[in-house]
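Of the protein chains in this complex, one is absent; all others appear in place.
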Amino acid sequence: MSQQQPNRLQAGGRIDRSRRLSFTFNGQTYQGHAGDTLASALLANGVDVVNRSFKYSRPRGIVAAGAEEPNGVVQLGSSEAAQVPNVRATQQALYDGLSARSTNGWPNVQRDLMGLVGKLGGQFMPPGFYYKTFMAPASMWMTYEKYIRKSAGLGRSPTEPDPDIYDHMNQHCDVLVIGAGPAGLAAALAAARSGARVIVADEQEEMGGSLLDSRELLDGMPADRWVAQVLEELAGLANVTLLPRTTANGYHDHHFVTLHERRTEHLADIAPLKDGRRQARARLHRVRALQVVLATGAHERPLVYANNDVPGNLLAGAVSTYIRRYGVVPGNKLVLSTSNDHAYRAALDWQDAGREVAAIVDARPNPTGDWIDAAKAKGIRIITGSAVIEAKGDKRVSAARVAKIDLDAFQVAGKVEELTCDTIASSGGYSPVIHLASHTGARPTWRDDILGFVPTLVKGVSAAGGAHGIYALADTLADGVEAGASAAAAIGHQVLSVELPEVAAIREGATCALYQVPHENPTLRAPKQFVDLQNDVTAAGIELATREGFESIEHVKRYTAMGFGTDQGKLGNINGMAIAARCLGRSIPEVGTTVFRPNYTPVTFGAIVGRHCRELFDPERYTALHQWHVENGAEFEDVGQWKRPWYYPHTVNGKVETMHEAVARECRAVRKSVGILDASTLGKIDIQGPDAREFLGRIYTNKWEKLAVGKARYGLMCKDDGMVTDDGVTTCLGDNHFLMTTTTGGAAAILEWLELWHQTEWPELEVYFTSVTDHWATMTITGPEARHLLSEITDIDLDRDGFKFMEWRQGKVAGVPARVFRISFTGELTYEINVQANYAMHVWKTLFQHGEKYDLTPYGTETMHVLRAEKGFIIVGQDTDGSVTPEDLGMQWCVGYDKPFSWIGKRALSRPDTKRSDRKQLVGLKPKDPKVVLEEGAQIVFDPKHPVPMPMVGHVTSSYYSPALDSGFALAVVKGGQHKMGETVYLPMADGKTHEAEIVSPIFYDPKGERQNV
Amino acid sequence: MFYIYCPYCGEHREEEEFHPKGQAHIVRPKEPESCSDEEWGDYLFFRDNPRGIHHELWVHAVGCRKFFNITRHTVTYEILETYKMGEQPSITAETYAPQSSESEAARVAKQAGVRA
Amino acid sequence: MSNVATFDTRTEANIPVESPLAYSYRRSGTPAVTTASRVVLKERALLGHLILRGGAIVLDEALREELGINLPGQPQGLVLDASGERSVQWLSPDEWLIIVPGGEEFELENRLRARLGDAHYSIVNVGGGQTVLELSGEKAREVLMKSVVYDVHPSHFPVGKGVTTVFAKATVIIRRPTEDCWELVVRRSFADYCYRWLLDAGEEYGIGVAK
């Protein structure tokens, strides 16, 4: 077509020659066409070297035309944020402005200095060489490692956040068809016509698979016309979803399949706006299918011969694809080395494109079949019983060395002929793509007749066509129809007949088993024969591994790194296994198989994350008062998923208070006048039923049978191992009606805990639990002025004897129906006002309207923690850690030892370890220096002079500065602490200081509890 | 990801709606105080851990919030049956044998999608 | 059931109320509904929500008498009255969600309690704790597919069905009261998260918020 694209054909292929696209590779500008992949465009432009191999730095070119490509792995992106590492050029559609670079090679891929190292030093890098060296001196390893790391890796990560968005689509279907080649389309048609919900996913830019470059006719039409007809019918059916550019990456349990749809990667490196709106760069379809048809086709295997990695060595099928689909002949003179008939197409296509075929080298002594006849008819030289044993050339193939080979003796059996050429196409047969089936855990089985593994299928999955070794087009179509029809029928859909297109039968001879081609020299001395191109694994490497005793194929893989690249061994694994089998004198099935794991091809993290990122990473739960907190400058603390006000810093004289200053101010306000806390996040569970009381008695450590209507009580919950798990106040609303409160973080778990016991152990108890956490907003006003404040806006009688501590009343607050609880977590006179959340903002604001004269001060969780700690009230999860019993907390007062039912946790308290008197027990700590605020988490010792390791006897669980005491104070657990009041303990700190503290009662403030009772 | 038939909702639901809660049919001793420490420790901590058929307690946490039981194969992850609280499994390690294809098909028709 | 404290948490007084999305509207805005909007989101705020628990047979009769609606006989059932204003939804074998126009719930609770007498059941007012988001438009189903794991295909989710399921990382109830609209019953504290999620997921369809 143009001078600029020396390998582009004048006509043919599925590209649009009228749409010219410009792109850059390694900084140089090239032209391609709409419909090209990056790989086809590079080949069209005669770019031979696309990369350098990572271990030996050898020049590498394009080998394949699809997902199995090991070499054409490039860095994409025209800006820093748009970088995409490790893009397979064979799967990247060309777009205008595409910018790509090789991932290895310094200073560039053409003149790579590391290549010299590879050439000279390759000898010294057998598999596992790093296990055998870099050990001395030991101190140098981190330095060695730095250089090893630098030379590894392929592309690079962007260093700026991703500008793109991604999303998920949860799909459900009757039949999922994976692959839209001949088998997949036939299966889809059969299933779709039954009315079943069908999804068809195909990884390529266009659906049609091998039909897009086929030489065969369907109903007398070119194959792609049949494809177009079928796609048109499918697209018109409401029960069918077609997903092109969509790779099935993981087959998970019970037919859950993840499909990775690339929605904009064929357009630009950053998703362009669509109708002025952002669109997802990629979408993950999370598909639950009832039936799955795997029509994933087969991968061609290259032959393993010396220097088979020099650019210009390609798969035979890829040669056909580039010529017929993209209108690109990747060279001038071809030698084809094959073990089968099918590959002959490459030579026919090559010659049809007007370029020279030097010879077809067939490993079989007497190949016969229609393709062979066609080649003969075209006058192509066929050399039988032979193979290409070595490629010549450095940055491009310059010749093929061909020789007769003895397959049984594994040796060269004749004179070597050197054929001048620039391209060697090879084919060693086909490997069904069994990856998805093996994700399910089912091991594939080897079939000698097709020289490949076929998938073992769990119920509900079927394979069609090449995916289980059926290759002839007519058979493939029939197999597809059968698979699609059976799948639909299995779930009760009536299947209509599908007439198959007429396809001429093609006579093909058997493939011979050839993996590694023998060389004149033994494998260890021959030039490198590559098995896994991306990881530079050679036949010699595999042989060496087996010599060193690595006999399991898993060992061989791991020792040589075979199959661990981004191509995951699609090209190399079977050849590698076959070589290992030969070295070990076993058959391939004896050597075993390798297990493929998801993903089939790599999947962008962003696509898996979907929109669960940034501000939607995890829900932020808000109370009904959240806006007020934001507007009033609150700093927030994450408590579970809730955003709770932590403290409210004021700006005083243009200076924002520190947390310490704000908290001190908030604490003083509560102790002196009145403060207000948004306590809406506490879990609230409505409990109704005649057995509610009995249930509470079983689930709490303390007693509930006598709690009167109108009263509230603190309760402690344990698990059956005796360890404290939650606490809170539960109120008796009616004789059969209670309101339980739980910790903020424990709400959901406790509701499930109650249901667990009710449903599994005590279904006979008549009781129901319903969460009302979100229904009620809870505002806690606390401090000496609380009663005065509340009395201004309520009709409830707040008289100290009429409405006592640990009681509740209902009435109106600020005109809103409210339940008011007189309980206290600060030790001060406290009312907790509960209103329906929709009214909360009104009530809160009304309190502030009336609160100004009382210096009503909003306070957050930090102040709440200080105030409760001054009173010795615990926070479950802070002062406990799952290893603390009620007795350890000194809360025997909250334990009903003589309750008739052996409540949850009781029995465990009498185990030897829970009975120990020297368990860690909750105490108060008074620092000897009142200015010291001990570190939370500081470890406590009795003997500060003890050498390390020092016996630790406990740790600080809560520690604050108390404005009321004008001193630091702490809660801690200390071994036997409850019997060590007044004793001194030591806290050796990281800065070398050792603090001293006295063990005291955990109640620091108002020990008699007078203030809450006023 | 499992596809689980909730015996209370009467349909298959995605695993994300459920939480596993360990071995099924663990009964809290009726007289905890008369248990030895050994018996109590066994009740608290010692569970069946079979490689094969396992009876499990699950809860349809994001759904009907009911606890129920699953008989599941711990290697293939095949769910053989689900049943309500208070019911007993019909398939156990003793009675389980990989079924004939016919009966398997019958079950799949009823609970399609649970096999893998 | 006796011995239960009932309480009308709603008042007729002219008191400002804030729906669970009040903050979200201010913070995230309300994209206008335009001709390009293929999804429309609308909050049906301040309805009366009751959770009813008990045995189906007893409750069915009471409900029919007092609300004129049968208890849904099947799991996932959603039954509406003729006006479409009142509905009862199956949540679990012993749990139902009743939604009525705001203000009717307390009276309904009292009538049900009177009729149910000493039977074992519970009725809990949860109206302050949840809100209803209505999704309509040709792409409503796509937005749901991006958000929930449950199969919302019409063949699997016909009108008259309702389920509790996973919505992004929250729990919601999804209902299909009519052909053209979906309802999400969302907990108050998660409402802002769900709102932001829906705006984000609906962006490509030009989602608009009707007020």
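Letters A, B and C mark the chains as written, and numbering starts fresh at 1 in each.
We take it that a residue touches a chain if its C-beta (ideal position, glycine included) is under 8 Å from a C-beta of that chain, and two chains touch if they have at least 3 such contacts.
As a working rule, contacts and distances are computed from a predicted model.
*Asks:* UniProt names the one chain left off this complex as which of "NADH-quinone oxidoreductase subunit L", "Sugar ABC transporter permease", "Sarcosine oxidase subunit beta" or "Peptide/nickel transport system substrate-binding protein"?
*Replies:* "Sarcosine oxidase subunit beta"
*Asks:* Missing chain touches which shown chains?
*Replies:* Counting the whole assembly, the omitted chain is in touch with A, B.
*Asks:* Based on the whole complex, identify which of A:Asp162, A:Glu300, A:Glu508 or A:Asp686 touches the chain you can't see.
*Replies:* Among A:Asp162, A:Glu300, A:Glu508 or A:Asp686, only A:Asp162 touches the chain that is not shown.
*Asks:* Which of A:Asp16, A:Asp373 or A:Glu615 touches the chain that is not shown?
*Replies:* Of these options, the touching residue for the absent chain is A:Glu615.
*Asks:* Considering the whole complex, which of A:Ser22, A:Thr420, A:Gln494 or A:Ser552 touches the chain not shown?
*Replies:* For the chain that is not drawn, the touching residue is A:Ser552.
*Asks:* Given the contact definition stated above, which residue among A:Met114, A:Ile323, A:Val603 or A:Val813 touches the chain not shown here?
*Replies:* Within the whole complex, the residue contacting the unshown chain is A:Val603.
*Asks:* For review purposes, identify every residue of chain A that touches the missing chain, sorted by number.
*Replies:* With respect to the unshown chain, the touching residues of chain A are 54, 82-86, 123-124, 126, 129-136, 138, 141-142, 145, 148-150, 152-162, 164, 166, 250, 252-253, 256, 258, 286, 439, 441, 524-525, 540, 544, 547-552, 554-555, 558-559, 561, 564-566, 568, 597-599, 602-606, 608-610, 612-615, 617-618, 620, 637-639, 721-722, 877-878, 881-883, 908, 911-914, 935-939, 941, 948-950, 952, 955, 957, 988-990.
*Asks:* Residues of chain B in contact with the chain that isn't shown?
*Replies:* 1-2, 15-16, 19-20, 22, 37-38, 40-42, 44-51, 54, 56, 72, 74-77
Keep in mind that, in the parts below, only the chains that are shown with their structure count from here on.
*Asks:* Quick check: more C-beta contact pairs at B-C or at A-B?
*Replies:* Taking the two pairs in turn, the one with more contacts turns out to be A-B.
*Asks:* Which residue numbers or ranges of chain A touch two or more of the other chains?
*Replies:* 288
*Asks:* Two or more other chains in contact with one residue: find those residues in chain C.
*Replies:* 149-150
*Asks:* Could you list, by residue number, the parts of chain C that touch chain B in their complex?
*Replies:* Chain C reaches chain B through residues 74-76, 91-93, 95, 149-150, 163-166, 171.
*Asks:* Taking the complex as given, what residues does chain B use to touch chain C?
*Replies:* 8-11, 13-14, 16-17, 62-66
*Asks:* Report the residues of chain B in contact with chain A in the complex, numbered from low to high.
*Replies:* Counting only chain B, the residues touching chain A are 1-3, 14, 19, 21, 27-28, 31-33, 35, 37, 40-41, 43-44, 57, 59, 61, 65-67, 75-77, 79, 85-86, 104-105, 108-109, 112-116.
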